[in-house]
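I am attaching a structure below and will ask some questions about it afterwards.
Note that one protein chain is taken out, while the other chains of the complex remain in position.
First chain written, first letter: the chains are A, B and C, and each begins at residue 1.
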Amino acid sequence: MDLELSEDQKLFRNTTAKFLDNESPIEKVRALNKAGGGFPAEFWAQGAELGWAALLVPEELGGGSISGNGFQDLAIVAEEFGRLVSPGPLLPVNTVIAGLVEGAESGPDHSAEIEGLMSGESVATWAVYEPKGHWDPLNPTTTARKEGDNYVISGVKDRVEIGNEADFFFVTAKTETGVANFIVPSDLGSVVIEPVAALDFVRHFATVRFNEVTVPASAMVGTQETAPAIIERMFQVVVALQCAEMNGLINRVFEFTVQWAFDRYSFGRPLASYQALKHRFSDMRTWIECCNATADEAVKAVNNRAENSARLVSVAKAYIGTKAVQIIQDCIQMHGGLGVTWEHDCHLYLRRATTDRQLFGTPADHKRRIADLIGL
Amino acid sequence: MDLELSEDQKLFRNTTAKFLDNESPIEKVRALNKAGGGFPAEFWAQGAELGWAALLVPEELGGGSISGNGFQDLAIVAEEFGRLVSPGPLLPVNTVIAGLVEGAESGPDHSAEIEGLMSGESVATWAVYEPKGHWDPLNPTTTARKEGDNYVISGVKDRVEIGNEADFFFVTAKTETGVANFIVPSDLGSVVIEPVAALDFVRHFATVRFNEVTVPASAMVGTQETAPAIIERMFQVVVALQCAEMNGLINRVFEFTVQWAFDRYSFGRPLASYQALKHRFSDMRTWIECCNATADEAVKAVNNRAENSARLVSVAKAYIGTKAVQIIQDCIQMHGGLGVTWEHDCHLYLRRATTDRQLFGTPADHKRRIADLIGL
Amino acid sequence: MLVTNIAVTSEFGEFMSDQLESVEDFRIRARAWLSGNMPKLDPAKEYNTNRVADREWVEHRELQKKLFAGGFAGICFPKEYGGQGLTPAHQTAFTEESAPYEMPLRLNVPSLSICSGMLLDMGSEEQKQKYLRGAISGEMILCQFLSEPSGGSDLAGLLTRAQRDGDTYVINGQKCWSTFAYAADYATCLVRTDWDAPKHRGLSMIIVPVHDDASHLQRVRMSDGSDEFCEEFFTDLVVPAENLVGAENDGWTVGQRQLFYERQAVGGGSPYVSGRQATRGGSEVTVADVARAVGKDQDSATRELVGWQTALDTVMHQVVKRITIGMTSGEYPAMASSMMRLCHAEIPQNRMDIMLDLAGDEAVTSAEHGDGYLRNVGIQYLMRQGASLGGGSSEMSRNMVSERVLMMPREMAADRDVPFREVRRGR
Partner (left out) sequence: MLVTNIAVTSEFGEFMSDQLESVEDFRIRARAWLSGNMPKLDPAKEYNTNRVADREWVEHRELQKKLFAGGFAGICFPKEYGGQGLTPAHQTAFTEESAPYEMPLRLNVPSLSICSGMLLDMGSEEQKQKYLRGAISGEMILCQFLSEPSGGSDLAGLLTRAQRDGDTYVINGQKCWSTFAYAADYATCLVRTDWDAPKHRGLSMIIVPVHDDASHLQRVRMSDGSDEFCEEFFTDLVVPAENLVGAENDGWTVGQRQLFYERQAVGGGSPYVSGRQATRGGSEVTVADVARAVGKDQDSATRELVGWQTALDTVMHQVVKRITIGMTSGEYPAMASSMMRLCHAEIPQNRMDIMLDLAGDEAVTSAEHGDGYLRNVGIQYLMRQGASLGGGSSEMSRNMVSERVLMMPREMAADRDVPFREVRRGR
């Protein structure tokens, strides 16, 4: 939670929190899991009305934010998503929007796609991971072969969030001369989607096979020259959002665990009176303060396109990715056996935190990236 | 401390402890440091009389141990050395003896050298490390060139313990066809010894330059064929002794820190009554139990030349090297500011533990060696 | 005092060895019998997983009956209760010989090692004839009803009440964390019989039927989807007064004995455990397996992690062995087992952390190529704290080590020497 939010932003946070509390309380998330996961289309449509997919869209396309700091506002939504382990394609849709906006100046016009996403009428996702591939988006094995005015895309992408629901994919592929990004509709016969199991309580992933999929040259986003910058922007956007979401998760888990420590008595004393536990709560509180601080700085840097944004984003992911799961596990410990039951909410938070931690670079990956970025 | 010592071994431990307590109490170690460190020749001569350099020597050369498990007995001495951060060349001398004994069957006769070391009349050390070289004894840059019946040794060795006091060096060098070990007297003009600074309170190290030093072929220990086995044996011996010594250090530091926790009052209560501290003492006590267990197993494996001795030695070094300094630092924390003063004994223990930890492979090096040994 | 039993058992072995079959003779006889009677382990068959639990509970009763009929059940239990009256050395030999065979492993804990061990020491002659013999013969499976939802680490603060009514007790309340209770027939149930005494002095241990119209049992689903634990609700459950183990209001003594056997069983030192788990049907993945599966095995950071976990796993075996020796020889107090307990939490948890780090993105979604086991890394990670919660929390173990091994002052307990009904209980 940024301590320096404007009044507008505080209002926005409250509105978002209230909406999520009403429309997607934990009981609904549990019901959704029982029904197979995913997200209710209605819920996302309402979210889009609240502007969840408009914050990164330029004003000339009807987007924007009241505060003028769209990415900061989006991070507020992501944090609130974390507090209630909300369903919905907040991360993939906004990451795709960031890519489309980034490519708008140099490449073909995709304002229709942007508008569709912004309004909630369509959803899309970045198809970037590949089987047995670690995070290495500039070296895809998926290829885009130029044939006349078209490109033919072949390859397999996996770990594609909302792969099953997406109206189109934002596909990163290798061309003869470099790397490029393409918009690929999901309803083509040559696109085969296989849902896969996932750890998250509601988030869905899929493997997507592109079997010689022909798309027009106008499906390209930006150019081959700008592709690396587009990819870097999308990467920073999605990682910073993961960090904001993890912060929401740990702040909420910590809150209800502290409350539990006051309410739960053992040997006639509240847990909160035991020094060994108090000290662990102190450490957790301190680490959470650090998580909040570093997520805020990463979000600001992405918002302002600061020169050091890549480094600050990786610092945040390395730190929060490390601490978030530690904190949740220790909060589980504080709950005793109850904390590891299905009925307790802890595991919903741990599932989401683990998912955020592992995708788009583990803490170890980001530590190495920091070493690269400081020129070691 | 091995829980299954024989009565003979318990007696040997008590004798050793009593001797060290009388001849080398901490005040004497401090006085020695003030006087420049090293070890009093008299002290080592007395130790040799007690058999400190005889335990790895075969009976036919006048060595041996009452228990019949010479290396276990030697580890007892090393542990007692740790308890009082004793001075003296226990590790280098016995490592050299292990090498000489190992090479005896395959190579030239060095029984005179062994007898000299055993009696305490001479001391020797393994010159194996090289400047800017990590632990890689099979690839020395120091060379041994065959010239007629002689070898000419050229190169620089550093981190040589008791380099300044040694009567001869056990030098590992590269030959035209492999690697070999040689006995090189320290009083040759072509051997230049430069003492260097060291972290340990009394242990001395030196850089030793071999400037075209000519030695006869009979200076070789074992053969080129047996050299790798000799080096491996010496490595296991010295690392297992480091582990035993570190155990002595942490057991003693833990003892006086627990006593301090009972004696020291804060806010009208002994430190030992604070749960946060009690829990840390519990963890330390548990880790020390683990250290004792793994050192014992490593020592037994080296003693019995067990098939898995290399792995058990590296497990012990990785584990104890990691935990020993953690435990001592936390014990320092328990002492408050007093623990980081010169006058308090903590730093003497920390200096020795750090020295043992860092030489002959850091925990990280041994972790990698374990990965090698399990065939990853 | 608690240590004595093991020492006596092994001294007994030495004292009586002239009159007993020698271990080697026994081993040869066992080998022959096993080969003729017990089914061989089948590499294609899955063992000891959640998926096969229901099947195994049925099979293992039958296997135990076979052992009993063959004279190999309850090797360290006295003959008068259906055991073989032999020594731990015989049991070790039998366990070694049984390695290639299916064994009734599910009956080892808690039925034989914990509940039966306690009954042997604390039960009446009638109780031993009925329940101990029942458990050894395979006719009966026993479990423990100890923990309660309100209790956590504070076992003696339990709220389930038993009211004496003529020749019966009437029991009301709730128990939880009863491992495999659904498969058991009888439970040793710790209840409160005096609300005016301080908490430890108002408890009693009573044997109760697990399946009864007056009690409702349900399996508890854990965060990873497993459900070996149960919880039970009692509404005027009536049991005969003769089911009381030990004296009324002396249940804490009986419970301590049971907990001693639990620690012994968990620590791997129980003489009543027969057979050893050989395989979990391919689900046991090492850190090296994960490193190879993700193709990182030549990366130096990965190799350090694998080397470190290998070291820790080795140290765990070494320290269990050492502490067992220390306890057996009497050099260590019984509570030294709490140090094993701490290692059994810390080291597996470290393994899970390393696996998560290594598995990367494959821990949270199925990758196209995967056989699913990498996602098991993520699922297992959900139950990471199980290792420091099951059988008493690590926090309680740390109290034990500091207070009973290092003899540091005990934590202030606000309920000490207070009539139980006046103790504060929180929300």
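Following the convention adopted for this analysis, contacts are C-beta pairs under 8 Å (C-beta built on N, C-alpha and C of every residue); 3 or more make two chains touch, one makes a residue touch a chain.
As the structure is a computational prediction, the values presented were derived from the model and not from experiment.
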item	value
Listed residues B:29, B:57, B:156 or B:315, member touching the removed chain	B:156
Candidate in contact with the missing chain, chosen from B:11, B:45 or B:340	B:340
Residue touching the undisplayed chain, where the options are A:12, A:71 or A:281	A:281
For chain C, the residues touching the chain missing from this view	299-301, 304, 412
Contacts of chain B with the absent chain, listed as residue ranges	129, 131-132, 134-135, 156, 158-159, 194, 196-200, 205, 207, 263-270, 274, 276-277, 325, 329, 332-333, 336-344, 346-347, 350-351, 354-355, 358-359, 362-365
Hidden partner interface residues of chain A, rising order	3-4, 258, 261-262, 270, 272-273, 275, 278-279, 281-283, 285-286, 289-290, 292-294, 296-297, 311-312, 314-315, 318-319, 364, 366-372, 374, 376
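As a working rule, only the chains that are shown with their structure count from here on.
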item	value
Farthest chain (mean CA position) relative to chain A	B
Chain whose averaged C-alpha position falls nearest the assembly-wide average	C
Approximate Å spacing (C-alpha centroids) for the pair chain A, chain C	42
Rounded Å distance, chain A centre to chain B centre (Cα mean)	53
Residues of chain C whose C-beta touches two or more other chains	395, 398, 411
Touching two or more other chains - residues of chain A	274, 276
